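Reading through the structure tokens given below for one structure.
Showing chain A:
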Amino acid sequence: MVAPIYIIATLLGVAFALGLFGKKMNSMAGLLSVVALGFASFISLEWLAGFWLYDRAAEYIYTAGFKPPFSINLLMGKDEALFTSLINIAGFFGTVYLWDKLKKIGSNGYVTLMGMILGLNVIIMTRDLFNLFVFLEISSIATAGLIIFSQNLKTIAAGFKYMLATGIISGILLLGIIFMYYFTGTLNIDDFLAVHSLAVKGFGVAVFFVLISIVLELKPFPANGWGLDVYESADSGIAAMISAGTATASFFVMYKLLPLGTPQFHMVLAGIGLATFIGSNLMGLKQTNPNRLLGYSSIGQVGLLVTILGLSEFLGERTTFIAYSILISHFLAKAGLFWISGIVKRSEIKEWAVLRNNRLLLILFGVFIFTLIGFPPFPSFFGKWDLVLNMASNNQYFWIVGILIGSLLEGVYLFRWLGYALKLDNAEMPAFEVKWNKVLPIAVFGAATFVVGYFVSSIHPYAKIINYIPLAVALAFVLIDFLPVYVKNTLAILAMAYYYYYLYPTLSSFGAVFGAIFMVGGIVTLIAGYAFKGQRRGFYPFALMMFAGLIGLIEAKTTLGFFYAWEVMTVGSYFLIIRGKKSMPHALSYMLFSMGGAYLMLAGFAIASVGQFNLDMSTLSHVLVHPTWVFILLAVGFLTKTASLGLHIWLPGAHAEAETDVSPMVSAILLKAGVFGLVTLFLAMGDQLIGGDVSVIYLLGWLGAITAVMGNLMAAFQEDAKRLLAYSSVGVLGYILFGLSLMSHLGWLSAVSISVTHFMFKSLLFLAIGGVVWRVKTKEMYRMGGLIKRMPFSFFSVLIGIIVLAGLPPLSGFSGKWIFYNAVMAKEWYLQGALIFFSGMIAFLYTFRLIHSVFLGQLKDEHREVKEAPFWILVPQYMIIGVLLYFSAIPNSLLKPIGKIISPYFPTGGLEWTGQHAVSTYGYWNGLVIFYIVIAIFVTVLVWLIINNRKAQKVKQFNIVFAAERPFKPETSHYAYNFYAHYRKAIGILVEPKITGWWEGVAEWAHAMGDKFRKIYNGNGQSYLIHIMAFIVIIYLISFGGF
Partner candidate 1 sequence: MLRNSLILLVLLGFAAAVFPLVHSYEAKDTLTGVAEHYANYGKEEVGAANLVSAVVVTYRGFDTLGEVTILFLASAVIGLFLKVSETHTKDSRSVFFKSTEILVTASRLLVPMIMLLGAYIFINGHLTPGGGFQGGAVIASAFALLLLSRPQKQFSHKLISVIESISGITFVFIGLLGILLAGGFLDNHIFAMGKFGTLLSAGAIPIIYILIGLKVGSELTGIVRNLKESQKVG
Partner candidate 2 sequence: MILLLITIVLGVVMLIAALIAVYNKDMKTAIIAAGLTSLFASVLYVLLAAPDVALTEASIGSGLTTLIFFYVYNKIRRNNAQE
């Protein structure tokens, strides 16, 4: 072990020696600096390893040969080792990144940089308060120097503001320190911690000044305008160092001095942190400059960390785990993002589309964004989980709400930015220059997010039992992304099949049903992937990630495992959805609704865990506190995924704009994750009563019924075929919710069987319509027509699909509906039943329109030569049709096993089976007989039509004979346009986008608020100083309750 004092001696010695280097020796100076920083990193990492692996004891470093408090001492403990490692690594890679710039600047530049790293190292290790002050000054002077590495009006002004602010702050710090000395006769932090508090008010005030200065160093809202200016103007490499280095070290100082504060002060601190977290993310909403945006995010994240410190009384021994996992995520991600920004060199986030020119950087960009928000497998995910769980166990719901709102706001701008980078047009942008010394640090930090994430999960008592193999397989596909589609597709199918084979014996109950939907369904939809040519980069990792998440839901033994899988699935599906050409806004709203839903689930799981001995899923069945809330939170969380009315606005766009084979994945398979969640929830918790008399499930039943009607109505009024299907999914998921809400054997039987058939018919329809769209290059139905002649196979698919969808006999959709009405009758929910019945009628409307507008009528001129849909898109369709027909002819092959699964939970009121003859309380039904009868009728009618069809008269499509004016747009006179105009007149008011409007209003309001708040940052350095002083006075008043 190298003594930690050598970190200081090396950095300082080299800094002093650099003065000897002339201008011609800049490379030498640079090399020496890098070596020194590398050595410093080595020392601190060696200590860190010593603490982790060999359980070393912390070591004090005494200076001047005297024991403290008589001389200054430093401490190298576990925490210090970690933080100095972070700082030195940031310094090392930061220097590598800034290599060219530093070389141009010369030895003064190296000196400044080493000075900053040195200062940060000492403020982490020192145990002497005045020494802390001195080295804080060192780092702030050095920072002021770093800011002006690029010299222009902006950097100089920002640097000056920074100097003004830190000048005031350190003055006040000094004042506090000297009075602390006066009252205690010591400057040693350990002595202060032993004294803790004195009866004299002056001592309390002195401590307050010390602590508030450290808080101010952390840039609390609103006294942080100076910090933002620095982030915006400084060179990105420098901003990375400030964000990763200075913020990290200042955080540690706060952590170190935390015990000095009274419990009241800790609460104030938590409040400051939360205000900063929410305020800063709110103001970030309107920001378009990437570096300033990162500044807002950085300040916000530090605010979150401050909140965690303030709440340490509640978090207890988990404080360290939570704070560190979030801090390290922030450290890695923020440095990485700033570094990327330095390569991209664009001052508008919209111009970041240029990032697509470099795949590696694009991937890293995504990794950092997800790390920052706290998605698995990154460390902050586990930190946030523990944070919310521990706060819930202390009944601190206010903080949970605040933290989750802040995170959501951060998600808004970060994902918008990611969306811009992924989707906006970058055709006319010149490429940017990429140098290896700039990419290397970013890549290392990107890899580190995974390593640290794995490490963090391995030391978490519950995270370590999660099965990470599916996710690892998905990530492995990143490495083979260069292979052609057919290879990757085959591998993906094999992987899924193998995993299903491996998992199959362990599946039982509903897990088996949904496992089949997820995995068999996944394999079937993947087959369509063979239709794609080339490499189809970035598809397979995310498709498999989504399936990994879905599998994880079924495998989950603990609530953490479930939530983890849920988030993995969200990430995967987000990237699948955003692949669509016009998907950017829809993917964003999908992500935001998913995040919102996930946070509700998180809160729900957290409250459910209160007082439990473990996190097993089974704990949901005996929730000890606020069970109604847990139920509502989880249910609403799941409903965002099933797109219930009110939470559905993300779905149509996301599903409709997705690629041909992605639409069935997200619409037919992904939505079932929400259903699976609801099934799990309903089984575990049963019904809950609000205020003792209103049943939540009863309300959900209404919601399901209304969703079914509205979803179908909206589907009926779509012009876009895929949108129509998407809305239809909303409707069907409404049925399912309604069925589950019946809480009876038949209700569940219908809900689960519709889940299965919905997977089949919706995949079928989306694939078929997707195949058509693939060929005709439009999704507007009135632009199609008559395609039956060109695409008979697709026509047949759609025909089968809509028959099942509309619940017509003979196919299995009918059996579902039949059971449905039986269940409604048994439950005596007549009104809701009527709504469901009504929605069934509307389903006829849109299914008819779908087949009529697309396949019947006259063929468009431009479609005369159109070919049948690609072979590989037809294959899965006909596989599904085969299964559908089998289920229809032999319905008990589907219903009987499902009934068996349901029986343990709802033993009474099931169907009685004799062969294919099912008997319920209200009647009987024989699938096979119906199948034959209907087919007979159908054939009869068909023959009759063929014979009589010759008399039919053809009408031109654009026939305007009956109109008095020349149409403004040709489609207005097309019969297939606004097909149900008369219905729209009658009930169109119901489908006006009020809900969409409401959500848009919320978004606009938040943006306007953010815009209003950020006006306090008027750019005047003096105003910022006034903010600082006012902040001190106000926090003083809050802390002491008066002067």
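Picked so that all candidates are chains of the complex that A comes from, given by their letters.
Just so it is clear, a contact is a pair of C-beta atoms (placed from the backbone, for glycine too) under 8 Å apart; a residue touches a chain by one contact, two chains touch by 3 or more; residues count from 1.
Quantities reported herein were computed from a predicted structural model and do not represent experimental measurements.
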Touching partner of chain A in this complex, picked from 1 or 2: 1
Touching residues (chain side chain A, partner candidate 1) in the complex: 3, 5, 9, 12-13, 15-20, 22, 61-66, 69-72, 105-109, 111-112, 115, 118, 122, 128, 130-131, 134-135, 137-138, 141-142, 144-145, 148-149, 151, 175, 179, 181-187, 200-206, 1026, 1029-1030, 1032-1033, 1036-1037, 1043
